[in-house]
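The next block holds one structure in the form of structure tokens; read it before the comments.
One protein chain omitted, others in place.
Chain IDs A, B and C follow the sequence of writing; residue 1 opens each chain.
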Amino acid sequence: MSAVAVRTMFRSHPERPSNADAISHCIEACFACVETCTACADACLAEKGVASLIVCIRLNHDCAAVCAATGSILSRANKVGHRQLLEAQLTTCIAFARTCAAECQRHADMHKHCEICAKACQHCVESCTEMLTSMRMPA
Amino acid sequence: MSAVAVRTMFRSHPERPSNADAISHCIEACFACVETCTACADACLAEKGVASLIVCIRLNHDCAAVCAATGSILSRANKVGHRQLLEAQLTTCIAFARTCAAECQRHADMHKHCEICAKACQHCVESCTEMLTSMRMPA
Amino acid sequence: MSAVAVRTMFRSHPERPSNADAISHCIEACFACVETCTACADACLAEKGVASLIVCIRLNHDCAAVCAATGSILSRANKVGHRQLLEAQLTTCIAFARTCAAECQRHADMHKHCEICAKACQHCVESCTEMLTSMRMPA
Partner (left out) sequence: MSAVAVRTMFRSHPERPSNADAISHCIEACFACVETCTACADACLAEKGVASLIVCIRLNHDCAAVCAATGSILSRANKVGHRQLLEAQLTTCIAFARTCAAECQRHADMHKHCEICAKACQHCVESCTEMLTSMRMPA
């Protein structure tokens, strides 16, 4: 529902961004990553082997923080004249989400929550990459 | 997809919260509200009649801030001994989301983005209310 | 420096809020609490006895989330017509900060970071309480 809501919203934005679908898709993926990373950090904290999950917990929090910023920045649609800032943010977000996905994947066999989180991070990497691509296409 | 992801996640949480479905549903509604409120604030800012939308923009930002906090707090599932804190947060969140919904609704005829945002806020009110109810049921 | 910066800022706000000093003081206390709670959560996570600090870590994160929202909401100075919302937010913030202060205080003898965090939380409780008081005074 929400993906549709955000997409419809951008279509009614007075500045009518040309890549409204890529933006809304990427916002969705970023906030889904915030949700799963925050929940994964808490589930890891409750595991018996928490000592072996500290790197994972930290990356979860870092990734959630960056994705929340990216989702918020993407929501301010019009980046005329500030394209490089958005590109920098997306590139940094991809780096965090990719690293978090890899770390979570290491624990995926043991912990279902890490497996789900790895997928959400990977999906975020892909959406941010598509967003970067859409920005480089002629409007 | 994401609602399912977060729900599955809570089911794999080592502490197995009894109301995992209500929690994940409410987290989803909170972050959907963050997304629409942030996007609505920016769309309002770009409208010609921005002067008449200042109250709406401020409530959008306030509501986004509270909903982000609520979503994050809900993700730390185990509130044993701190039930009153979660109830206070949900109650405050309902107050902001309800006020923001009412303000956005006032502009719904003029601005599609306000109409969509009003619905997301209203959905958040309902999900937080259901969450409160689920907390008061015997486990 | 920053406390002065924010105070000067509110004095130059076109709407000239009457309680600019209480607002800026409270914003400062909220974000100081965000900083110490986030840092305390990470220091706790790195302690050998992390298993005994899980409640503390969760409260640290919850308190940081609520204080960030409170600081942000306070920055949107003009709450004409929405005084009850700000009161609800401040009251909820006080509840979280007070509980986090008490939990951190329990570990203060063992961990210096918990002692510092307890003080920051307590300072936040006091600033939010003063803010509530300033709101109830005639302008």
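Rule of thumb we're sticking to: contacts are C-beta pairs under 8 Å (C-beta built on N, C-alpha and C of every residue); 3 or more make two chains touch, one makes a residue touch a chain.
This one's a predicted model, so the numbers in the text were calculated from it and none came from an experiment.
Within the set A:R7, A:H25 or A:H61, the residue that contacts the chain not displayed is A:H61. Contact with the chain not shown here comes from a single listed residue; of C:A22, C:A43 or C:L85, that residue is C:A43. Among A:N19, A:T38, A:S72 or A:Q122, only A:S72 touches the chain left out of the display. By the touch definition given at the top, subunit C reaches the unshown chain through residues 1-2, 5-6, 8-15, 27-28, 31-32, 34-36, 38-40, 42-43, 46-48, 68, 71-72, 75-78, 111-113, 116-117, 119-120.
For subunit B, the residues in touch with the chain missing from this view are 42, 45-46, 50-51, 54, 57-58.
By the touch criterion stated above, the residues of subunit A touching the omitted chain are 55, 58-59, 61-62, 65-66, 68-69, 72-73, 76, 78, 81-82, 84-85, 88-89, 91-92, 95-96, 99.
Rule of thumb we're sticking to: only the chains that are shown with their structure count from here on.
In terms of Cα centroid distance from the overall Cα mean, chain B ranks first. Both subunit B and subunit C derive from one sequence, and where they touch, over half of the residue numbers involved are common to the two copies.
Copies subunit A and subunit C of the same sequence differ in orientation by 180 degrees, per CA superposition (steps of 5). One simple way to say how far apart two chains are is to compare their mean CA positions; for subunit A and subunit C this gives 28 Å.
Under the contact definition stated at the top, the residues of subunit A that touch 2 or more other chains are 42, 46.
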